[in-house]
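Just one protein chain is left out here, and the rest sit where they should.
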């Protein structure tokens, strides 16, 4: 007997197909397997300038068709959603065009190169009344969602501290080439916008809005071999011509949140041995929570009112039925990974479309994040505290 | 432009659709996304006795069609592979029928209820010259494959010790019902065959063959409410009728390996706080390795010839390009999960079919594992050491 | 103004002055500093055969005088306590002589070479009505004492499992010499009596009496260079003459406790990277506890009735005022070390003398431990389960 599916569908068009394109494609693919989305995503078309590359990507990642110009995606009326996974300098143009064409939009972070661009994007989605999200996927780790739930329930009381590190080491070798992520005109900033932006989003999600920041930024290796600009995280180059690195290798900043909490942040690509050490600790009046993406299923939770003598951080494997999103997967103790954060984000996006609410993080969050990024850059330059 | 796929295909028929059915279905679904299998799996049909249940499973998990009698799958000539994820007492009949029909076979572990059954199954696949695997998926965690590579290279020298725990706690509550996993006639044994068998497989894979064993087994809670026999790991029951638990809640055993190493093993479903603590440590002449499924991306490796003063277990996040299977996924530090072990197993299975070699673990491994299970049960009963 | 101390004193005479002699000496020295013992230990005299060695030890470790024959200590009427830290084969003779002279006795473990000897020792202390202890110091880690308290309060309910490893690696190098710990006639056994005996003591202390055991033992390196027999743990030898190692390098055994719990044990000196990995895990009806001597201040505690979703092992730093013995030291989080376990043991010993009760672990525990050691050796030889 043939299986007969009668589910409402939504048709996705994706621009770009590198690292993030893969993560998003997989999320569309796996979402209906694990969850029961109200509308089912159809991987309709993918766009990229290099025909051979985009064709191969389409085939590999399950897209029905491809285009070599992203504008074609926007013109096609069999596309409902535009998903933008291109380098940062292209986000604004694509998103605005998509919004004006009435497409719903997911875009990678940071939203844009500047606050001005970001605001234009936000204006466009509001005017055209489309659903929009920015891909701060780490919010969607079950342990992070569970943290949010505990905070919303007041389980930690008033928050005193948020400290976050996002540490990587993939460009420590001076022979690592000058990929697009190292060029300001393409990426906006370096460690700041690429990984620091994630910590900022987690902070806003969990603690609240930033009031003011003071920052320092540094580029440890100022020139690098000119490589293939489209190179990914593992790009290599034999090219001996050196070009200038125009973004930060590392950034650190202090924050006062509007609710009075203190924030300390550090993002670096020069922290050897830290492959993707995206971690935070929150200290509140009634307890503390620690999380580390490298062991993303675990959460450490401490309560000040636990029985004396038995107080200590509990190591919670957030894989039980009652943890957010995990019922869809496996029995407790069978862990999930990085890719699942994207499934959850896309799930939330489609729910928003289906149920007509605006999910988060969205372009408004993108604008606020961008304002913080801008304030950090300004602070690093002027050596002043900057109000956000 | 429409994507046009021209890849050799292989058509899968799966019998059963619970926990393991989901894991296998997902593996077929995701394999071509991450890897380039020489032949592409097509989820052709799924079989189950309950029509509503199997229909829903087929729809949810991406199967093209369903059957309510597994024999239909074997009759169908549009099915090349039979994948058996049913309770243990049915493996033999289905596998032998499948083999005789010339189908390739994957089956869940343990292979059968008895050594005799297991040997008949192995005879059948050999006679009919089909490809066969048994689903000891933990072998396929990248960190475990990497352990195997290090051992094969002699990096640990002569092996002295292998110690393994497989600890769970999901049936500690006495009100947990008498599911099929707790009935000997359906499951063969309890913690022993369900989880101890995995530790045995890891031991055979990494250290070698068992020479002799001595064991003790225990059933801590001897009667339980009769529940829905098809219930999964999270089954509940209000039924006040009690039935006898006829399998072990826990087993511990000592082993001498043929190469002289000593093995200690423990499998229990009564180890509170251990959700799925499948861990081992190997101590060799030149170093040691530790692994724990709950943090399956990590491996701890110690070398005796590291520089004095700088000796210590290295915590290796096995997510780099050069770790087994991981190149297919994400940049270093972005972890994968439980489900990926099945993708790798299926990948190996299809490679075997495509390239005409018999992959492992296969029915021969299943027979050897079953012999060890039988020796352990005999030892627990006779209170003697038993040769394997 | 001169400080004037008026505290009842007790005069200690110690036989032996190597590793354990140092640990005991320090305990006497530091006890009154941290605690308020009812009687104050005076390091009266130390005995050793080598005059230069014992003189230097006396000077270094704060003993008022020395003797070159232990019998002199027993004859001296200014000695109240005999502390025996000599190799195992001498314990019985010294202890019996001390008991007959009415001295209180602390001795290192194992109590003796055989059960018979051990029983004679126990008879002697009972007949002569002296206070006696055996130096299973690990009982006295605050985290272990706290574990005992939780168990006594029933916080873990019925106990299902006790699993213990005591792993070391200091003799893995085949050039490590044939020290006294490797000669059966001096030490009784190898890893078994030296470190396994500690795990057995912890098991008896925390879980209860052993009912039966089955064991395997192994000597991986059967011959070693004949070195200085008095050599300590870091002894070296250039001697090319090889002698036979007559004790076990490793032992593993299974146990059924009288209360129905299952025990699994392993002690090895061939577990590379494990310097002094003395660890256990207890699983009970209501929770679990894990401890590891290498991080001895920490305890991991899990309760099955913790709020769902917030269940996990709590990492408790047992350095708070309300943890056993820790009030005497530093504020919470300021850790103590190995040597403090001896201070606590001596504290308990002197309390027993002062308040006229028999502290534990004592010679009765020593006899029971010895019976288990003997049963394990018998089981390893006969390959049978042996009743204790």
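Going by the order they are written in, the chains are A, B and C; count residues from 1 in each one.
Throughout what follows, a residue touches a chain if its C-beta (ideal position, glycine included) is under 8 Å from a C-beta of that chain, and two chains touch if they have at least 3 such contacts.
Quick caveat, the model's predicted, so the values are computed rather than measured.
Engineer: Could you tell me which of A:39, A:172 or A:328 touches the chain that is not displayed?
Structural biologist: Hidden-chain contact among the options goes to A:172.
Engineer: Please pick, from C:120, C:219, C:246 or C:276, the residue that touches the omitted chain in the full complex.
Structural biologist: Here the residue in touch with the unshown chain is C:276.
Engineer: Touching the absent chain in the whole complex: find that residue among B:88, B:137 or B:317.
Structural biologist: Spelled out, the listed residue whose C-beta touches the missing chain is B:317.
Engineer: Under the stated touch rule, tell me which residues of chain B contact the chain that is not displayed.
Structural biologist: Per the touch rule, chain B residues meeting the hidden chain are 146, 300-301, 306, 308-317, 320, 322-323.
Engineer: For chain C, which residues touch the unseen chain?
Structural biologist: 1-5, 19, 23, 25-26, 29-30, 32-33, 55, 58-67, 168, 170, 232-234, 274-277, 293-298, 317, 319-321, 329-340
Engineer: Taking the full complex into account, what residues of chain A touch the chain not shown?
Structural biologist: 160-161, 163, 165, 167, 169, 172, 214-216, 218, 220, 250, 252-254, 256, 260, 262, 264, 266, 268, 270-274, 281, 283-288, 302, 304, 311-313, 383-385
We take it that only the chains that are shown with their structure count from here on.
Engineer: Could you work out how far the Cα centre of chain B sits from that of chain C, in whole Å?
Structural biologist: 42
Engineer: Please output the residue numbers of chain C that touch at least 2 other chains, ranges allowed.
Structural biologist: Each of 311-313 in chain C touches at least two other chains.
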